[in-house]
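Note that one protein chain of the assembly has been removed; the remaining protein chains are unaltered in position.
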């Protein structure tokens, strides 16, 4: 997992992301988070979960703080998840109308950041289609500001990675004896990269990356994972199966990329194919789903599916990250 | 009022909408609400009204709860009304950017709902251009989630109906000896359908539906109402006159539908024509108005007009409905 330059740590990325005492200042990537820190975040996230139908857990951990949601790519679910996470911790959440048209060059992103910082927005949640943007912002903010990556190009989506880890851990805590299969467009997936990184840190027994050849990762990018182009081999005896979203609108023109029907026939996950996996295996999907393409609708709604639990865990994980950086804020 | 299939109760709609004890679980239509329940909601709404210029009434009836505003049709006033109603009761209100382009088929609406439900959004306020969408959603949510219809195609707009009833009751509480004239595009109006339904339940003396023939309801739809195509007959001795919005942008192409000038000449309501009504008759309009088309501007701003009072009542009625379903939440 270390050969792809997109996953290389910038010279100072660890120093940038972590305080001297090891607590998180920013969350840009899961790469520098050791096992203890990840476990601590997952444990804190568990504390924010309430029984279904109960009122959500609240606290005043962010009272007086201001969270700015800067989504330069469209998003409904991740934005709403951070919004509710911030509000349930007592923060003011500012949702900004930003789109690529308001931004011609790197400088103007910084001017937007400087403006928000001057308004005492102390946690910036950033989604951007450009690789390196969250780290670039983190390099420029003042000491008392934290930057959280809410989805960065195909590079990183660390809160998604954490929610996936939490969801898997709720199923089985024994990562060393676990087989996880991620199925779909691995090459272009920030979700796969963050999940793979976190799973390696927690010592996953076997990680399989399953995709048509045109969607496979670059040679050597995920050094300790098994790269497979056959779904049956990928699913056999797996404990966890994670289907990735196929972006139908982008797919048909690309050379070597299968059409959606062809993809569904070869890589679509359904109940019958899941019989190859362990009897209690779970099915995950980061959403939004294309039902009937990468995943069958009845499987998504059935007892193996933990897809809505992922959403619930997403709010809890974001609460944990927000509360963690708020506690650590201002350290150097 | 029972012949139009759009007004037929689905086999389980009453069971869907009401708890076993008769309290509201969802608010999809006014059809299943009996007199006592409507009166209770109007009485509770009255308790949320403050004198003009005073601070609005607040409570913590929705503290800890999350209201999701899902408007798949554009809206400013109804969305703002639910937003303020929720916040004044202490809820977190999530306004979602949703539009028809993000939605290709029924399943994806449900996936949006499942996602919000997993984030502990426990009251979903839904506006949609498709008939049956609120009930469809209500059939699929978990036990502890309530769905409120904020405008459904031409079928139903129950909180508008309730605010209209409250406004009329503030004028005169004696429904049995009252004549109400609804004037305009009855055929396509969810406002007219909900008002008519509520007025029948409260035992209105006479309900007149006044429109050009091309905008008249289908034969027999409103069985106990008088259908008229002459404004003078419609207004004579009326206690309440409700003008409906003419959607100018849609009107000129439709065969048999009068142009706006012609409409204003024949069905536009003004002070002179109001002299046919009772001396103290009130004028209502659901807004937004086309001044000079369905209603004269000076009449809208004059002493007979209760149009802004309808807006004020709208917030109070939505507070009452939100508080009611929150109290009843989780019953089966």
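Each chain carries a letter (A and B) given by its place in the written order, and its residues are counted from 1.
The criterion applied here is as follows: a contact is a pair of C-beta atoms (placed from the backbone, for glycine too) under 8 Å apart; a residue touches a chain by one contact, two chains touch by 3 or more.
This is a predicted model, so every value here is computed, not measured.
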Residue among A:47, A:108 or A:247 that touches the chain left out of view: A:108
Candidates A:16, A:57 or A:96 - the one touching the absent chain: A:96
From B:14, B:39 or B:84, residue that would touch the chain that is not displayed: B:84
Contact partner of the left-out chain, one of A:21, A:143, A:173 or A:272: A:143
Interface with the undisplayed chain - residues on chain B: 50, 52-53, 55-56, 58, 76-77, 80-81, 83-84, 87-88, 287-289, 291, 297, 308-312, 314-315
Residues of chain A in contact with the chain not shown: 64-66, 92, 94, 96-98, 102, 107-108, 111-112, 114-121, 142-144, 330
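The rule is short, and it goes like this: only the chains that are shown with their structure count from here on.
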Gap in Å, rounded to a whole number, between the CA centres of chain B and chain A: 42
